[in-house]
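So the structure is just underneath, and the comments pick up after that.
For this view, one protein chain was removed and the others were kept in their places.
Let's turn to chain A:
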Amino acid sequence: MRSLRMIAMGMLFHIKHVSRSPFDIAVFVVVPVVQATLAVYLFRASAEPQKLLQAAVGAGMMGVWSSVLFGAGGAISSQRWQGTLEMLMLAPRRPVMIFLPITLAQGAIGSYALLATLVWGRVLYGIRLDFARPWAFLVTAPVTVLSLGAFGILLASAFVLMRHANALQNALEYPVWLLSGMLLPISSLPAWTGPVAAALPTTWGARAMREATAGGPVWPSLGWCVAISALCLVLGAISLVHVERRARAAATLALA
């Protein structure tokens, strides 16, 4: 119970923290809408304009991934720049318990992208929100978003090992959009990308959302998304302990 309370309070604190940043607010508010508009015009120009709802959901998922990648993935870097990383690491809890609320909060913030693209599509482009399985969508969306937040812990721990995490962040946005089939089916990609895509929780999350939108077996996909994200969470927790010990031993916590 104490852990759950800590996660909830940590999420709330981080969301409040981000809400004070004009940069974060502007980017998180505007960019998903631009992506949704882009997706709408691309699909309108195509021979399959009937898939506009799937395009809007896909664009929303792209926004969730961007939020997780740049927010959750860069959480440790951000703490370092703000000079608060050492204090966080001094806290008498496991590192994963310190950073999980931050990455979950970024996932939750990313859910705005999903909501915004749907509202934008409905209001401006008249896209009918005819979900094949609306109740499944209402369950799938938050579970997927939180799963990706948990996946963010692995990113965060990986990025702390690298001095130039921002370069990796910039390089990772589009490949995951592409490999996860957020805007177009994975079947249109070369066959060798299949195993890579299957290992990403984003692929299964996007698939579950698509199945809830257009019809299909939602729960197996959602189950895979949660399972792979949980595995990433465990690996991230182990990695964070390793990183913390290494940084303490080398006295490079603020420099690593």
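Everything that follows uses one rule, which is that contacts are C-beta pairs under 8 Å (C-beta built on N, C-alpha and C of every residue); 3 or more make two chains touch, one makes a residue touch a chain; residues count from 1.
Throughout what follows, contacts and distances are computed from a predicted model.
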Which choice in "Transport permease protein", "Nickel-dependent hydrogenase large subunit", "L-lactate dehydrogenase complex protein LldF" or "Copper-translocating P-type ATPase" gives the name that UniProt lists for the one chain left out?
-> "Transport permease protein"
Out of A:183, A:206, A:222 or A:237, only one touches the absent chain, namely A:183
Selected residue (touches chain absent from view) among A:9, A:30 or A:196 | A:30
Identify the residue among A:42, A:138, A:198 or A:250 that touches the chain left out of the display.
-> A:42
Chain A positions in touch with the non-displayed chain are 22-23, 26-27, 30-31, 34-35, 37-38, 41-48, 164, 166-168, 170-171, 173-175, 177-178, 183-185, 188-189
